[in-house]
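One structure below.
Yeah, one chain of the complex is gone here, protein chain that is, but the others are all in their spots.
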Amino acid sequence: MANSTRAEKAGLPPGSLVHVGKLKKHIPKIYLIDYNKDKIEEKVVKNVEECFPFRKTSTVTWINIDGIHNSKIIGDLGKEFGFHPLLLEDIMNTEQRPKMDDFEDHIFITLKLLMYNNRHITTEKISIIIGTNFVISFQEHEGDIFDPIIKRIRENRGKTRKMGPDYLAYSLLDAVVDHYFVVLERLGEKIEDLEEESITNPHPETIRALHQLKREMISLRRYIWPLRDVISGILRSGSKLIKKTTLIYLRDVYDHTVQVMDSIETFRDILSGMMDVYLSNISNKMNEIMKVLTIIGTIFFPLTLVTGIYGMNFDVMPELRWKYGYFIVLGFMALVAGFMLYYFRKRNWI
Amino acid sequence: MANSTRAEKAGLPPGSLVHVGKLKKHIPKIYLIDYNKDKIEEKVVKNVEECFPFRKTSTVTWINIDGIHNSKIIGDLGKEFGFHPLLLEDIMNTEQRPKMDDFEDHIFITLKLLMYNNRHITTEKISIIIGTNFVISFQEHEGDIFDPIIKRIRENRGKTRKMGPDYLAYSLLDAVVDHYFVVLERLGEKIEDLEEESITNPHPETIRALHQLKREMISLRRYIWPLRDVISGILRSGSKLIKKTTLIYLRDVYDHTVQVMDSIETFRDILSGMMDVYLSNISNKMNEIMKVLTIIGTIFFPLTLVTGIYGMNFDVMPELRWKYGYFIVLGFMALVAGFMLYYFRKRNWI
Amino acid sequence: MANSTRAEKAGLPPGSLVHVGKLKKHIPKIYLIDYNKDKIEEKVVKNVEECFPFRKTSTVTWINIDGIHNSKIIGDLGKEFGFHPLLLEDIMNTEQRPKMDDFEDHIFITLKLLMYNNRHITTEKISIIIGTNFVISFQEHEGDIFDPIIKRIRENRGKTRKMGPDYLAYSLLDAVVDHYFVVLERLGEKIEDLEEESITNPHPETIRALHQLKREMISLRRYIWPLRDVISGILRSGSKLIKKTTLIYLRDVYDHTVQVMDSIETFRDILSGMMDVYLSNISNKMNEIMKVLTIIGTIFFPLTLVTGIYGMNFDVMPELRWKYGYFIVLGFMALVAGFMLYYFRKRNWI
Amino acid sequence: MANSTRAEKAGLPPGSLVHVGKLKKHIPKIYLIDYNKDKIEEKVVKNVEECFPFRKTSTVTWINIDGIHNSKIIGDLGKEFGFHPLLLEDIMNTEQRPKMDDFEDHIFITLKLLMYNNRHITTEKISIIIGTNFVISFQEHEGDIFDPIIKRIRENRGKTRKMGPDYLAYSLLDAVVDHYFVVLERLGEKIEDLEEESITNPHPETIRALHQLKREMISLRRYIWPLRDVISGILRSGSKLIKKTTLIYLRDVYDHTVQVMDSIETFRDILSGMMDVYLSNISNKMNEIMKVLTIIGTIFFPLTLVTGIYGMNFDVMPELRWKYGYFIVLGFMALVAGFMLYYFRKRNWI
Partner (left out) sequence: MANSTRAEKAGLPPGSLVHVGKLKKHIPKIYLIDYNKDKIEEKVVKNVEECFPFRKTSTVTWINIDGIHNSKIIGDLGKEFGFHPLLLEDIMNTEQRPKMDDFEDHIFITLKLLMYNNRHITTEKISIIIGTNFVISFQEHEGDIFDPIIKRIRENRGKTRKMGPDYLAYSLLDAVVDHYFVVLERLGEKIEDLEEESITNPHPETIRALHQLKREMISLRRYIWPLRDVISGILRSGSKLIKKTTLIYLRDVYDHTVQVMDSIETFRDILSGMMDVYLSNISNKMNEIMKVLTIIGTIFFPLTLVTGIYGMNFDVMPELRWKYGYFIVLGFMALVAGFMLYYFRKRNWI
C-alpha cells in the first residue's frame, strides 16, 4: 500500500477524515490521566468512549492519543466533544503547517515535533486541544516526549497539579519546543564539522553535505516560523481558557521559539558563507594545478627546443663539431632551467 | 487570427468588453443548477436569458459558464444582474491578476486554476460572483474541475444543499486551491529528479531544466501571492453575503493558500541551492580535467626532453657510445615516470 | 546650450521656476476643451490668458499644455489658479519622482509616461491638476497619447461627458498606465529573444544586452513603485474632488499599477536567472575546450615520446636494426592512440 | 595628537562634552544675524556671550557656529539656552547618525552635509536647533554652504525675512539636501565611466574602483536613510515651533530625501550588475585565451608527431628513400594544418 498525499484529497468534500502521510498500521494507544490538586487517576483505555465519563468531572482530564491514522477514533472523539469537522481533518493531515484556531470553548493547536536520529531530522505532528477542563493531545507515533510531564503529575512535582488545563497544555508545548534545542545543538555540531572540512580539505562530498544541511534548514524554517505566529496568536487571543498566570509561561515559550528561529537564521547565514569558502577553495586548488602545469611547461619547452635544434641534420652546423659542444649545451640547458626556477621563486609561484 | 494582448486595449474606453488572451472559438457552454434543501433543477441552456427567471426564486442558483471570450453573453448577463462594466472587463481579461471586489450586493472574485499537463503547468482563469441567492462562475475552457461539487449537490452529499451561495462559492474556491497541491506534488517530484541529476550527473541540459523550473516557480508565485490577499480580503470584508458559519471554511482555504505559498518558497530555496551545487560540480569536473592534463604533461615533458637530448647530433656525446647506453636511458626514463606517479599519488592527485 | 540638471538648482530659493531636464526650444502648445453633457467647445490658444475666462463657467474645462520648459506660462497659470510655488516647481522638474499632493481645492499628480521607441524606453513627465471644475495637464513633448480621450469627448462616446473633472483625470491616468502594458509587452519579447540566445548561443554581446535590460528594469521600478503610492494616496485622501463613482475606476487603475509592478518583478527574477544560465553556459564551453586540449595532449604526448626514443642516436639500439621495426612501432603507436580514444569514449569525454 | 574616537568615550559619564572626530584646531567662527521683516543686523562675534542679548528680542536670531570641537563655547551656549547635556554631547560627536529630538521649547536636528572633492565624498556634521525666535546652526568646518541663504536674507529676496525661525531652519535643511543632488550627479558620472570601462576594457583596477564606489554607496545610505526618519519625525511631531505654512516646504524636503534614497538604491543595483558584467567579461577573456592555447596545441601536436616519426633512425623506413618523400610529408603537414584551421573556423572557434 502506498502513502496518501495531500494531492489525493483534491475533490473530496471539506471536512473529510482522510489520513495524509506515511501509511501506518499500529493500533493507536489511548492514554488517560485525570487529576486535581488532591487526587489522580491514570489508565490506558482500549476504546475512546471510556474517556467520555471523565469529561463531566471538574478535574483536569488529559487524553493522549498516539496515532492519528484511525478516522474512527478521531471521528468519535470529535462527535462527543463537538469539534468542528475541519479541526478533525487538520489532526489527521500530517502535512498541515503549524496553526492555532480559537473555537471559543476550546483552542486547537497543531505543531511539529523535531527529533534527530542517525544524523537526520525526523518530524512528527503534534496536535493539542485545550478545553475548559480537558486537554487532548495527538501524536503521530508512540513516543516518550511527554513522559517527564506524566511523571511530574504523578509525583506531584512542579506546579502542574495545582494549575488548570492551560498550564498542562503549556507544559506540552514547552516539551516540544525544548526538543528543538536538542536538534539545533546536533545541527550546530554537524555544521562545525563541515566548516572545518570545507576549509581544510574540501572535496565534492562536502558540497553535497552542505546542500543537504541547507535543505534541512529550509524545512526547519518551514516548521518553526509559523509556530511563532501560533504562540503569539494564543497570547493575543484573549481567550478565557488561558489564565493570566499561564500567560507568562507561554511568553517564555514564545521567547524560546524566537531563539530557535534566531539560531536557524544564523545557521543559514553560516552555511551560505561556507559555500563561498568552499568555492573559493576549489578555485585556489585549480590555481595551484594551473601553476604547476605552467611551470612545467615553461621550463621544459625551451629545453626541448634546444635539443630539437641540435637534432637537426644540416650539413653545416659548427657547434656539432666542437669538442665540448654537447657539454656546453647541457650546461646551458641547466642554466636556463635554473634561471626559470629562480624567476618563479621570485614571483612567488613556487 | 492572432491572440489579443493586454497592450492592444490601450486607448479603449474603460469598461470595454474585449477578450484578452489566446483566441478561442468554441461556443461557451452555459450550465445552470438551481437547488435548495428539498429540490434541485439542472439544465444546460443555450441562451443566457434562460437563466434569468431563476434569479427571482429564493433557491440557490448556480450558473457556470465555460468560455469567457464571448462579449455578448458576458454583456447580457452584466446588464440583467447589474454588474459594473469594470467587473465584466475583468472577467474577459485572462491576464488579470487574482483579485476580489466587494460590490455590496455581490462579491467578485477572480483567480487562477493551475493544471499540470505533459510536464508543464497550464493556467486557466476562473471568476466567481457571489450574490444573495446566486453564484455565477466563469471558466476559460470546458473542464471537469467542478464536477465533484455538482455530483455532491445532485446526490445531496456534504453540506452544500443545506447552505447558501457563500458555501457553494467556498466549495469552488476550495476545489481550485486543492488543485494547487496536485501541481505542487508533480513539481516536487520533478525537483527531486533534477536534484539527483545535478548531484550525480550534471550536464548542460540540467541547467536548462533548472531555469525552466525556476521560471515556473516565478509564475506560480505571481498567481498565488495575490490569492492570499483575495481570501483574506473576503474574510475581513464583513460582507453580509458571507455567513459566519462559512467564514471558518474560508479560513481553512486561507490556510491552504499559505501552505501552498510556503511550498513554493521552499522550492525556490531548494532550486537556488541546486544551482550552486550544479556550478560547483562543473568546477569540480574542470578541476579533474585540468589535473589529468597536468599529470600527463608533467610526466611526458621530462621524458621527451631526455629523448631530445640523445637525439642531438654532436660529434662527441660519450653516452651514445656506451654499450648499454640505450637501456640505461630507457631505465632512467621509467624511473622518472615511476617517481612522478608516486609523487602524484602522495599528493592525492590520482 | 547645455541641459540643466537637478544639481544646478542647489542654492536657489525654494519655489524657483527653473526647468530641469533636456533643453527644449519648441513653443508650448496650449489646447483647451470645455464641455458638459450638452455642449462642447475646443480651441488651441496662443496665450494661456485666453483660458482664464472658462474658469468661471460651471462646465468642465480641460487645459492641456505640451511643453513644461516655459516658466512664463507656468507662472501665469499658477498665479491665476492660486497654485503653490512648490507645485509649479515640481511641474517644471522632469526628474521629480511620481507624487501626489492634496491642496484641498485642487489635487496635484505627477507621473511618468513610458514609451518604447527603437528598442529603447523613453520617458516623459506628465502632471495633472484636478480642480472643482477644471483639469490641467502638462506633457513634456507634443504627443498623441490623450488623442483617444479627446475623440471620445468630442464624439460623446463613453461616460466622460456625463462625469466631472475627476473622471477626466482618471481617464488621463488610465491612458498613461495602459501605455505601460505596451512597453512591458515589448520588453517581454526582448527578454524571450535574449533567453533563447543565452541558452543556445551565448556570446559576450548577450551579457551586455542582459545588463542593459536589467538597467531598464531598475529605471522602470523607479517610476512605477511610487506611482502605486500616488494612486492609493488619491484613493485614501477622502478629497471632495473625487466622487465615489470615480473611486471604483481609480481602484481599477491601482490594480493595473500593481499588475505592472508584478510583471517588472517577474522580469527581474527571470533576468537574474538568465545571468546564471549564461555564466554556467560559459563554464560549460570552457569545460568543452579544456577537454579537447586534454584529449589532444593525452593522445599525442606518448606518441611523440615514442618517436623521440627511436630518434635517439645510441650506437646500440637493437630495435632500429629489425627489419619491421619501423612498422611495428607505427602499429604500436596506432594501438596506443586507439586505446586512448576508446578510454575517453568510455569515460564519456568524447 | 591623535583623533578621538567614539570608543574613547566609553566609561565617561553621560552628557560629557567630548569632541569625537578628527582633531581640529581652528578657532570656531561665530556668525550672528538678527532680522525681521523690517530690519536686519549682522555681525561676527568673538565670544558666544555677545549673542545672548539677542535672545530676548522678538526678531529671528540666527547664530551659525563653524567649529564644534570647542567644549567651552558649546557648554556656555547650552547653559544660556537651557539645552540638555545629551543634546550638547550630540553636537560635538561627529559620528552621531542623523537624528531629531523634540524638546518641546526647541527642536534639535543633526544631519550630514555631503561634498564631493577630488573624486571623493567628504562629509561634515551639521546640527540645527530651532527655538521660538532663534535658530542655532553648527558646522564642522568653515564653509560657504549657507552663503546663498545669508545673501537672500540680507537682500530680502525670497520669503525668509517674512517668515519665522522654522522657515529659516527649513532653508538650511533644504540647502544641505540640495547638495546631495550635486554629489549624486558626480557619482552618476563616475558610475557611467566605470560601466563603459567594465564592458569594453575590464582590468583589475576596475574591480577596485567598483569596490570603492560600492563602499561610498554604503556610507551614503547610512547618512541618508535616517534623514528620512528625521524629517518625517519633524512633520509628524505636531510641534508648535513648526507653522503649518512651513510644513508644505518640509514635505518638499522629505520628497527630495526620498528621491536621493531612490537614486542611491538604483546606483547600488547598477553597481551589482556591473560586478556581474565584469566577472563574466573576465570569464570570456579566459575562454579566449584557452581557445588560442587549444588551437595552437591541436595544430602543432600532430605536425610535431609527423616530424618525430621521420626523425626516427630505423634502418628500414621506405618513405625516407622516396625522392619526393620530404615534399610529400611537408605537403601532408600543410594539409593537416589547413584542415584543422578549416574545422575550427567551422566550429566558430576562430
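Letters A, B, C and D name the chains as they come in the text, with residue numbers starting at 1 for each one.
Note that in this section contacts are C-beta pairs under 8 Å (C-beta built on N, C-alpha and C of every residue); 3 or more make two chains touch, one makes a residue touch a chain.
Not measured: the values here are computed from a predicted model.
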item: Partner chains on view for the chain not depicted; value: A, D
item: Hidden partner chain, touching residue among D:R119, D:H211 or D:K243; value: D:H211
item: Chain A residues touching the omitted chain (full complex); value: 148, 152, 157-159, 170-171, 174-175, 178-179, 181-182, 184-185, 199, 248-249, 251-252, 255, 258-259, 262, 266, 269-270, 273-274, 276-277, 279-281, 283-284, 286-287, 290-291, 293-294, 297-298, 301-302, 304-305, 308-309, 311-317
item: Hidden partner interface residues of chain D, rising order; value: 5-7, 9-14, 84, 86, 95-97, 99, 101, 204, 207-208, 211, 214-215, 218-219, 222, 226, 275, 278-279, 282-283, 285-286, 289-290, 292-293, 296-297, 300, 303-304, 307-308, 310-313, 317, 319-326, 329-330
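Just so we're on the same page, only the chains that are shown with their structure count from here on.
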Separate pieces, if any, that appear once chain B is removed in thought: A | C, D
item: Copies chain C and chain D touch via same or different residues, half shared test; value: different
item: Fitting chain B to chain D on CA atoms, where both chains share a sequence, rotation angle to nearest 5 degrees; value: 145
item: Length of the line joining the C-alpha centres of chain B and chain C, rounded to whole Å; value: 26
item: Distance from the mean Cα position of chain C to that of chain A, given in whole angstrom; value: 42
item: Residues within chain D bordering two or more other chains; value: 311
item: All chain pairs that touch each other; value: A-B, B-C, C-D
